[in-house]
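With one protein chain held back, the other chains of the complex are shown just where they sit.
The first chain written gets the first letter, and so on, giving A, B and C; residue counts start at 1 in each chain.
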Amino acid sequence: MPLLSVRDLVVKFAMRDETVTALKSISFDVARGDRLGIVGESGAGKSVTGFALLNLISRPGFIDSGEILFDGMNMADMSDAELREVRGNKMAMIFQDPMVTLNPVLTIGQQMVETLQAHRKLSRKEAEQIAVLKLREVYIPAPEERLAQYPHELSGGMRQRIIIAIALLLDPQLIIADEPTTALDVTIQADIMELLLELCTTKKVSLILITHDLGVVSQMTENTLVMYAGRIIEAGRTREIINDPQHPYTQGLINALPQQTLPGERLKQIPGNMPSLSAAPKGCAFNARCEFAQDRCRMEVPNFEQIGPVKVACHEVRRLHHETHKQEDLA
Amino acid sequence: MFAYLMKRLFQAIAVMFAISLISFAIQDNLGDPLRELVGQSVSEEVRQELRDELGLNDSFFKQYTRFAGKVLQGDLGTSYFFKEPALDVILKKLPATLELVLGATIIIIGVSVPLGVYTAIKPNSLFSKIVMGISIIGISIPVFLTAILMIFIFSVELRWLPSFGRGDVVHVFGPWSTNFATVDGWLHILLPSVALASIMLPLFIRLIRAEMMETLQSEYVRFAWAKGIRPKRIWFVHALKNTLLPVITVGGVQIGTMVAYTILTETVFQWPGMGFMFLEAVNRVDTPLIVAYLIVVGFIFVVTNTIVDLIYGLVNPTVNLSRMDA
Amino acid sequence: MKDNASNPAILELENLSKSFDLDKGFLETIKFKKGRITREKRSVHAVNDISLTITKGEALCVVGESGCGKSTVARLVSGLLNPTKGAIHYDGHRIDTLKGNALLPYRKRMQMIFQNPYASLNPRMTIQQALEEPVRHHNPSFSRGQIKDKVTEVMQSVGVDPSWASRYPHEFSGGQRQRIAIARALTVDPEFVIADEPISALDVSIQAQVLNLMLEAKEDRGLTYLFITHDLSVVQHFGTRVAVLYLGSICELADTATLFANPKHPYTRALLSAVPQLSDDRPNHIRLKGEIPTPINLPKGCPFQSRCAYADARCGTEQPLAIEQSDGSVVACHAVEEGRID
Partner (left out) sequence: MSMMADHQGNSLFARIMNSNMAYSFKRNPVAIVSMAIFLIITLAAVFAPLIAPTDPYDPSLYDILDSELPPAWTNQGDPKFLFGTDDQGRDLWSAILYGTRTSLIIGICAVFVQAFLGISIGLISGYVGGRIDNILMRFADIQLSFSTLMVAIIFLAVSQALFGSETFNKYALFMLVGVIGIAEWPQYARTVRATVLAEKKKEYVDSARVLGFSSIRIMVRHILPNSLSPIFVISTVQVANAIISEASLSFLGLGMPVSQPSLGSLISSGFDYIFSGSWWITTIPGVVLVVLVLVINLLGDWMRDVLNPKLYKG
C-alpha cells in the first residue's frame, strides 16, 4: 500500500460571483521513501495540491470531493482534532518564503518547542534538547544560541534550514516542500536542496517537492507529475519525463529552457498563456497553445492513460509517439 | 534604541515648548490682568506704572521666559474665580477625570479584545454580525448623545442609576479621592464611564478585528496550522501577539485623546472633573485656569504618547533588538 | 574584446560607487554600545568602484545574487540613482551630472525594462495612453496621426494586437504586460536598453517568449543591452559578455563562452556549479561557507574572503585588482593572480 494515495481530488474556490475549480480530479500515489516532484507554472494548481494534502485549504477554497488516503486514513474527511494529529507530526510542510513563514514575535525555541509539545508529552527542557538536535542535523551553527533568537535576526537561508528542522522535529513520514528555494539565492538554493535530499534519503522520509524548476526536479526526485490548469497531464519516472517527454506541454516546457538552444538562437517557445481557471477552454486545456491540436482536443478532455513508461493525458500522444520514433529511425 | 529614546524625549520637549508658547499667547491676549487686580476706577497713569511693575511692557521674549520659568516651578497663576493657585484647582479636579478615563479604559480593553478576537475568528457567525452591526451604530452616535440617552433610560425612566456628580468619594491621599471605594461611588461612575467608552469601544473592536483577520491570513499562521498547533494557541499566542502591536500604537494614542471626550461626558453628567471645570472657566473668562488646563492636558498627552512609543519599542522584538545590536 | 575597434564604446562606467546611508540625521548616528555612547555612521555599500565598458551591439549581462548591487548598477546607469563616486559616460558625454531637460536627449537613446510587469505599467492608463505618452513627450512636433502610427508600429513589433490598445493592463497576462512594457521602452527608438531582471517574474514558457522578443529587437533595431539577471542559463543564452558581481564589486568579467567554459574566480565557479541541470549526473556542487555578508561596513580586502576556500592572509588585507588573463577575461582574485588556483 502506498503511503499516500490521492483519488479524484477536486478543490474549488468559491469566488464572489462563481465557483472555480482549481483541481479538476487529480489522482496520484506516493510510495514510502519516494521523492515526487510536482511541476507546473503558476496557476497550474501545484501549490493548491500541496495544501490540499494537509487539508489546509483556506477559505474561500474547499475540498469538493475525492480522497486523500494517507497511511490508510482519509485526510479529506477527518475531524479537526484528527487532522492536527497528522499535521506537523506524520506529514510536515515546508513553505515557500522563509522570510514570512516564522512568527516574528516568537523565538525560534518557542516555535520549535510548541510543535513538539503539540504532539508529544514533553517538558520544555526535553523539547529544547530535541530542538537542538534537529538544528544540528540541518547544520545550523551554535544551535543552543539560536533557540533564544527571533527570526529577524537570521538570514533567509538560515530560516529555511530552521523551517526544515521544524518539519523534521517529529520524524514525519512525508514532507511536502512548496517551492522551498524559490525565494533564495542560487548558491543557497543548492545547499538547501542538497540538505533536503540528504535528510530524505538517510531518514527514508517521503518527499513531495513542488516547484516550477525542471532542473530541481531532475536532481531531487524519482517521480514527477506535470500539472497544467488544474490537471495532471503527465506522470512517471523523472528521468523518463525529462529525457523523453510525451505531452506536448511537457515537451514545450523543456524545450523552452535556454540550455536547450544554442546561445543567441531563438528559443523554442510555447505560444500564448495558460488559461485562467475561470476561463478554461472546452476539451484539453492546452489545445489553444498546442501545435498538434485536433478537433477532438477542442471537444473532449483527454483521458489520463499509460503510454509507454509514463502516464499522459493527450489525445494525440499515441500518434505523436509513433511519429517521433519513426523520425528517429529514419535519422 | 538610544536614538529612538532620545528622539522621543526630544519630541516631547519640543511639543511642551509649543504648548507653552500657545498658552503664553493666550494668557497675553485673553483678558486684562489689571482689570482683575485693580478694577475700572484707576487712572491711565497708574495703570502704566502698574504695567511696568508687572513687566507687561517687557519684550515678548522676556515675558515668555518669565512665564516659562514660573510654569517650570509649578506656578500657573491664580484663578480669578477660585482665588486659588490654578494648579491646585486643577489637581483637585484631576482625580475625577483620571478615574473616569480609567473606568472607560478598563471597559474598552475588557470588552474590545474578546469581541475583536471573536469576530475575527468567526467572522460569519450571527453573533459577530450583531457585534459588527452594533459597533457601526456605536461609531455613529456622538458621545454626548449616548450619555443623554443613558441618562434618559437609566436615570429618568428606570431610575436605576444616578445621573450626575461623583456621589460618595473616599479620600485617598493629597488631593486624590476615589470613586472606587464605595457602592455609591461605583454607581455614579458607571454611566459616565460607559458613555465615555462608547465612542472608542467600536473603534477598538473594529481595529482589533481588522488586524487580527490580517494576521490570521499570514503565512506564519498558516505554518502554525501545518505544524498541528491547537487553535487556541494559534489564536491567542501566534495571532493575538502580532495583532496587539499595531493596536498598542493606535490604541495608546486613542486613550490619550479620551481626555478630550471627558469634556463632553463631564458636561452631560455634571462630573466635577477638569473638563467640566474648563468649560466653566471659559464661560467666566478665567484665563489662568484656561492656561493651566491647557498645560496640564498637554502634559498628559505628551506623557501618554511618549510612554506608548516606548512600550511599543520594548514589546516589538524587531524594533527593539535591531536597534540594540546596531 | 578591448581592441574591438569597429564597435565603439557606448557606455563607460568609471570607478562607480553607490552607498546608502542607514543612519540619517545626527541622532541616529549616536549608538549606545557596551556602556559607552559612540558615534557611528553606517551605510550600505551597494556598488563599489565598478569600471565597465559596453560597446555598441553587445549584450552585457550582470549576474549576481540578491544584494550584490546588480540592480543598483542598472538604476545608476538609467539615472534613477545618483552615484556617490565615479562617473558615467554615454557616447563620450558625462551623463551622471546632468539634470532635467539636459538629460532628455539621453533618455530618448537609453531606455529601461523592469522586473515586475504587474507594477511597471500604470494601472489607470490604457495601453494606448501608456504608449502615446512617451512618444508625445519626446516628439512634441508629432501630429496625432504620427503618434498613432508610432504606437501601432511598436505594438505590432512586440506581438501585441493593436486592437487591444484601449484595454487596461490588468486585462493582460504577465507575459503580455512585459511585451507592452518593452513596447513602451521602444516607442522612443532607443539604441541602448537596460533590462533589470526582465523575465524573472515570468513563467518558464513565457520567459522564452520574452527572451525571443528581446533578441529580435536586438537584431532588428541594433540594440545594445545591459541585462541584469540572477539566472545563469539565461546569461549563457542571451549575453555576449558577463560581469559577475559580488557584494558590489566585479569579480570576473569575460566573454560568455569563455566564462562558461573556463570560470576562474572561485565565486564564479561556485555560482556555475549551483545551477540545477536537467542531466541526471549528480551535481558536483561547490559548497560555500557561510552566507553572503551584509553590505554594511564591508570587510577590508577581498569581499569574497569570508566564504572563499582559497582565502589567505593577503585576501584579508588587500583588495584584489582586476587583472586581464590570457584568454581576455578580467578577474579580481589574489589566488588566481598568484596561480594558487589551477
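Details
Note that contacts are C-beta pairs under 8 Å (C-beta built on N, C-alpha and C of every residue); 3 or more make two chains touch, one makes a residue touch a chain.
All figures in this text were calculated on a predicted structure; none of them were measured in a lab.
The chain that is not drawn here is touched, among residues B:L50, B:L91, B:I139 or B:M213, by B:I139.
Contact with the omitted chain, checked across C:N48, C:Q115 or C:S329, is made by C:Q115. Interface residues of subunit B facing the missing partner chain: 11, 15, 26, 29-31, 136-137, 139-145, 148-149, 151-152, 156, 246, 249-250, 253, 256-257, 259-261, 263-264, 267-268, 278-279, 282, 285, 287, 290, 294, 297-298, 301, 305. On the side of subunit C, touch with the chain left out of the figure occurs at residues 75, 78-80, 100, 103-104, 107-108, 111-112, 114-116, 119-124, 133-134, 137-138, 168-170, 173, 181, 184, 188.
We take it that only the chains that are shown with their structure count from here on.
Among the pairs A-B and A-C, the greater number of C-beta contacts is found at A-C. Rounded to a whole number, the gap between the C-alpha centres of subunit B and subunit C is 54 angstrom. Subunit B has its Cα centroid 54 Å from the Cα centroid of subunit A.
If you average the CA atoms of subunit A and of subunit C, the two centres end up 32 Å from each other. For subunit B, no residue reaches two or more other chains under the stated contact definition. Residue ranges on subunit C touching subunit A, taken from their complex, read 65-66, 173, 175-176, 203-209, 211-212, 215-216, 230, 232-234, 236-238, 256-257, 270-271, 273-280, 282-283, 285, 287-288, 291-292.
Subunit B meets subunit A in the complex at residues 217-231, 233, 237-238, 241-242, 245, 316-318, 321-322.
Of all the residues in subunit A, the ones that touch subunit C in their complex are 41-42, 155, 157-158, 185-191, 193-194, 212-216, 218-219, 239, 242, 252-254, 256-259, 261, 263-264, 266-271, 273-274.
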